[in-house]
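Complex shown without one protein chain; remaining protein chains in place.
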Amino acid sequence: MNELIRLLSYMICIAAFLGLNLAYLGWVERKGAGHIQRRTGPKDVGPYGLLQPLADGLKLMSKQLIVPANADRPLYMCAPILTMVPAVLLFVAIPFGEHLVPREFNFGLLMMFAFASVGGMSILIGGWGSGNKYSLIAGARAVSQNVAYEIPMLITAITIVMITGSMDLNEIVRQQGGFFWNWNVFRLDKSILMPVSFLVFFICSLAETNRTPFDMGECEGELVAGYHTEYGGMGFGLFMMAEYANLVIGCSLTTVLFLGGWQCPFGLFPGPHWFLLKMYFLIWCFVWIRWTYPRTTFWGLLNLSWKYLIPFSLVNLLLTALFIKVF
Amino acid sequence: MDRAKIKRELENLAAESLPAEPPQEEAPVEVQAEAEGEDKAKAKAKKEDDAPRKNGLIETEYAKRGTHLDVQINPDQVVKAAEILDGEGMTLEMVTGVDWLKEGQLEVIYDYSYPGGQLFRVVVRARVDRNNPDIPTVCHLYGGANWHERETWEMLGINFVGHPQLEHFLLPEDADFYPLRKDFKS
Amino acid sequence: MSGYFKDIITGLKSLAVGLQITNKEFLTKPITLLYPHESVKMYPRYRGHIELVKDPETGMNSCICCGMCEKGCPSGSISVKSEKRPGVKGKVLTAYILNFTTCSLCGQCVENCKPGAIRFSNEYNLASTRREDYIFNLLEKLHPEGIPEPEVDPELLKKELEKAEAAKKAAAAKKEAAAKQEAAKKEPAKEGGESKAEEKS
Partner (left out) sequence: MSSLAQSHLRETFELNIGPQHPATHGVLRIKVVMDGEYIDRAEPILGYIHRMHEKMGENRTWNQFWPNMGRLDYLSAMAYNHCYAGLMERAAGIEVPERAEYIRVITAELNRIQSHLLGFGAYIMDLGGFTPLMYAMDEREQILDLLESVTGSRLTYCYFRFGGVYNDIDDDFITGTRAFLKRFRPQIPMYHKLVTGNAILMDRLIGVGPVSAEMCRKYGATGPVLRGSGVNYDIRRNEPYSVYPELDFDIPVYKECDSMARYMVRMDEMVQSCRIIENALNKLPEGPVMAEKVPKALKPPNGDYHYAVEAARGTFSMRTVSDGTNTSYRMRLRSPTYSNVSLFEEASRGMLLSDALAFLGSLDPVIPEMDR
């Protein structure tokens, strides 16, 4: 019974946290883009445009959901939901604080990866179901992109597992306690390639969340809007929200695995505030990167993965294994 | 690019074409002159302006006309002319047409220029009969002529024989008129 | 192999440089002009739609109704309506209609206007959902409170009246003379001649 109440309250909290994040990350992105581009961004709806997400949501919800005539209707309808489900589910394993974990799994990391690949699936389903050639190309791209980037991401994660000896996310964070040199990024005693490995993981999460230098699924210069070309109203809204949810998850995971999660860099007052600080900094980096770089090609993206990221992560894995064995 | 050579060869080409069909060239003018029977003197004075230009090469003054050589040849010789100019490294800037309603002719104008440093512009013209406006295409020599010829075909109705794709281009697909012809009324 | 690492390093460096620049821009103040709250500074030469110029002395327009603007307009969007009024020198402008939907703001009309009766306005907030709103009567725009009647010059009126009278008399005389002539010429067909004369008058 106690467990049930605990779970329920966590679910409500997560829904609130997620909802707030999804709404306001859009605002952050627009505001950030605005200021980077010498503009002001949203500013008229509420103070500093803070009510803008509300207005956007209202607009999206009031729109009619038009299903294209030659769409595969069931697939078309379920794709936006499918993209949202894993995003919400994944929060169950993320340790916000030492005791602020919805559910402690001892295989949290595994679950993360298992569900994350469903996101790519939903893009494929949406792209295929729309009955639009642009969407179809986008879907095909999204799949090979996900496949290409999950490999280095997984290998890097395995490195972490080897260092910490656990797949429990909270346990991984616990092991990074103390000063910031105990964080996995700086664990040079385990493998000198750890910072590089962090970079690899960061790039992979960028690609996995379909953010700009790697947004092959929706590159508007070529594929109009990619997999969500045919989606309007809340269908599009869900895709949009899922993107931000994935962003939060990707950054959370990076924080947990490399930046010591809820641990304080100076060993003082660890807690969820540190986690949020690190996570939002990473999210800001994502936004910053998005509004700075042009997009790669599909080709360049695969090249990057197979030629640079996978070799690096493999070397890192080997080095780590060696260091663990030797020392 | 050899100016003298281009001039010589085009001159030869124009001279070749000169005796070929003089009566056809003359015919419409006579009709017109007859029509204006009453002020024949006036027509005669004006005849020089009104009469279609004879085939031949004119060296035009660049400052006044914007071209250096202006050559008029027979329609079947435009490919030959294009070959000469292509061999000298000239580029085909545009193909266009003019409708000479009074003479009952359509004129096709090819503008060549030299992209290699020297300033040299050559205009090649050919006149085709308005009722039978066939002229060979130069598409196989100049890829860029494709669009220009296609446009000239759809605007003026000049049929470029051998053109790979004489389809509507700028106008709607169901357009059955030639808007740049002088007798076109919208 | 060294090229491989060199590529990575130069690539990462170039990416870092880009981030630096956008970061710098992020921290500088935005330069946007927030349009509905602030308004754009208009240049005196701004070519808006045309408007009639109010003569400061008479408070009227100085259009002489020559129609040069109408003729010069490439799209035929101007139509000048005028009439002759008794006692007023020249023609009187009754309506100056600008069809702004077809106007291309080229300025040929202003250039062609010899008396300088039209100029460009600085108005740019022209938004409407109805097409009819863009058919301006510039005369009404010049005098929103009502178009004033042009001043009647009594001397000119007198002269004109006299002239008209004289013309009338002359016409009558002519008519009479013509009728007489006609009558003299064609005695039997009297009616026909008369009707012809009537037609003429």
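First chain written, first letter: the chains are A, B and C, and each begins at residue 1.
Assume a contact is a pair of C-beta atoms (placed from the backbone, for glycine too) under 8 Å apart; a residue touches a chain by one contact, two chains touch by 3 or more.
Computed from a predicted structure; not experimentally measured.
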Chains in view that touch the one left out, judged over the entire complex: A, B, C
Residue, one of C:C106, C:L126 or C:V152, that touches the chain absent here: C:C106
Touch criterion as defined above, residue of A:P213, A:G237, A:G250 or A:P270 at the omitted chain: A:P213
Touching residues on subunit B - with respect to the absent chain: 49, 63-67, 70, 89, 91-94, 96, 98-99, 109, 111, 113, 115-119, 121, 123, 141-144, 146-148, 155, 168-172, 179-180
Touch residues of subunit C, complete complex, unshown partner: 7, 10-12, 14-15, 17-18, 21-22, 25, 31, 43, 45-47, 72-75, 104-108, 111, 120
Residues of subunit A in contact with the chain not shown: 33, 36-39, 70, 131, 133-134, 136-137, 141, 212-213, 215, 219-222, 224, 291-300
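By our rule, only the chains that are shown with their structure count from here on.
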Chain-level touch network, classified as line, ring, star, complete or other: other
Averaged-CA centre spacing for the pair subunit C and subunit A, given as whole angstrom: 61
CA centroid of subunit A to CA centroid of subunit B, Å: 65
Separation of subunit B from subunit C, taking each centre as the mean of its C-alpha atoms, in whole Å: 43
Per-residue overlap in subunit A, given as positions that touch at least 2 other chains: none
Residues within subunit C bordering two or more other chains: none
Of subunit C, residues touching subunit A in the complex: 8, 15, 18-19, 21-23, 25-26, 28, 30-32, 34
Subunit C-touching residues of subunit A, taken from the complex the two chains share: 32, 34-40, 43, 288-289, 291-293, 308
